[in-house]
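Note that one protein chain of the assembly has been removed; the remaining protein chains are unaltered in position.
Now for chain A:
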Amino acid sequence: MDSDEDFQSTVSSDDDAMQDTDNDEMSGVEDFDAFDDEPDEEPDLGPNKIQRKRIAYDISFKVYSPTDIQAHQDEMMDEVNMILEMRKEDAAILLRHFRWNKERLMEDYMDKPSKVLEAAGLGSSTINPPRLEFIPGFTCDICYEDDDGLESFAMKCGHRYCVNCYRQYLTQKIREEGEAARIQCPSEGCGRIMDARSLDLLVTPDLADRYQELLNRTYVEDKEILKWCPAPDCENAIECAIKKKDLDKVVPTVACRCGHRFCFGCILNDHQPAPCELVKRWLKKCADDSETANWISANTKECPKCNSTIEKNGGCNHMTCRKCKHEFCWMCMGLWSEHGTSWYNCNRFEEKSGTDARDAQAKSRVSLERYLHYYNRYANHEQSARLDKDIYTKTEKKMVQLQTASGMSWIEVQYLNAASQALQTCRQTLKWTYAFAFYLARNNLTEIFEDNQKDLELSVEALSEMFEKPIAELSDPKLKVDIMDKTSYCNKRRVILLEDTAENLANGRWTFNVDLKSLAPVSSGRK
């Protein structure tokens, strides 16, 4: 393949790396056509498809800070408050009830206002603001206190309880149960929802703050297009319009402002190019000990008579089962008596008696070896990424030393940071290419994929090696240029690989060798 050679040559001439890869990307598309035996399907690769490919890989998303989230909520509340002429607290309750679907709220409310209010726990409302009251002769139905001057509170539903009980109830709900949007009146069976203004009246400011925080969470959790950044201590949310049903066509990777890259579909760390469902299966496969069973079936055989599991760890092929004394040949699993005099040398492969057992055996072996091939490479990149990170932490210190040693400024040593970042992301991608490849059925496209994978891997290993050089060598300006070139080359290779996989994924051109139920039926592809 032409492009393959081109890629190889660019590895050595780093200076032209950028230029060459751009060309290669073009030639890559041409090569792709060459595999196509049916020219009439050519229009598929027209400009439309290229456009869609860009969208498929560069998923669009927005990052919101807690302030942004609050502003969005306020905006929607104001809008509902204006249009429906209700209190802001009530608008908030209604919006949460409708999971922040403003359009549906408006529609339903216009249709049957009282029914909507009832369902949202608002009942018929009056204009009076909430307040604490002294009612003569009042007995609290929670604590049964009836002291004179017992302060009490009731929401619009009229269920009245003393302030102490209310306070304790709300504290418990907010602090212990993390509840906010659905705190109901303490009366049994009453669905009236506690609103923010009543709450402010009853609880301490810090509890009210916590309540507000929890409410903000429901805003993000209720909206399908919003998700929290899963990085520890990160308070941002990401907006991405990807639909669940499209997860077999795209791998929606998003990057938070905090630097964390994750998949919007499943919240796991960036796993491009493998789609979520494959990732789920791969992780499960690696986690459970189904491979132990695989080892057993690869290294042991069952006695053809009594089914005891036997591991042959030496000796001749004449097996006598310890348990049932059955005599058989380890090679063909057939009866030993059928062997005649050809002891120690089974040449009876044509015999029917052992064929089935051998077939199962062979399949199991191949399957295990295949799995281990991909798993070892997957695990290797995971491990290397961790080591690269360790080295970077050390290098960070060295960056300071490098400044004094070579007289470079802080900005001038940032290339090490860039290199480290590139190593991390590229290894993350490489890691998942192996899980992806494990499930990939061979066709013409897989060759392009494997070439891309190989190119990326080679350049990443090369960069990794440069990156590990001692500080004295790092100060050499030649090495700096090499590292910078290699860094951008790695990033380029990664983009090419991801674009190729994403495009084929979006167009359903990959064939997977497992039956992925949640994946849409894969088109038979082009042969």
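Everything below uses one rule, namely that a residue touches a chain if its C-beta (ideal position, glycine included) is under 8 Å from a C-beta of that chain, and two chains touch if they have at least 3 such contacts; residues count from 1.
Note that in this section contacts and distances are computed from a predicted model.
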Choices "Proteasome subunit beta", "Ubiquinone biosynthesis monooxygenase COQ6, mitochondrial", "E2 ubiquitin-conjugating enzyme" or "Gem-associated protein 6" - which one is the UniProt name of the chain not shown: "E2 ubiquitin-conjugating enzyme"
Could you tell which one of A:V63, A:M106, A:I142 or A:C286 touches the chain left off the display? A:I142
Of A:L105, A:C165, A:C426 or A:V460, the residue that touches the missing chain is A:C165
Just checking the interface: what residues of chain A touch the absent partner chain? 141-145, 159, 161, 164-165, 168-169, 171-172, 175-177, 184-190
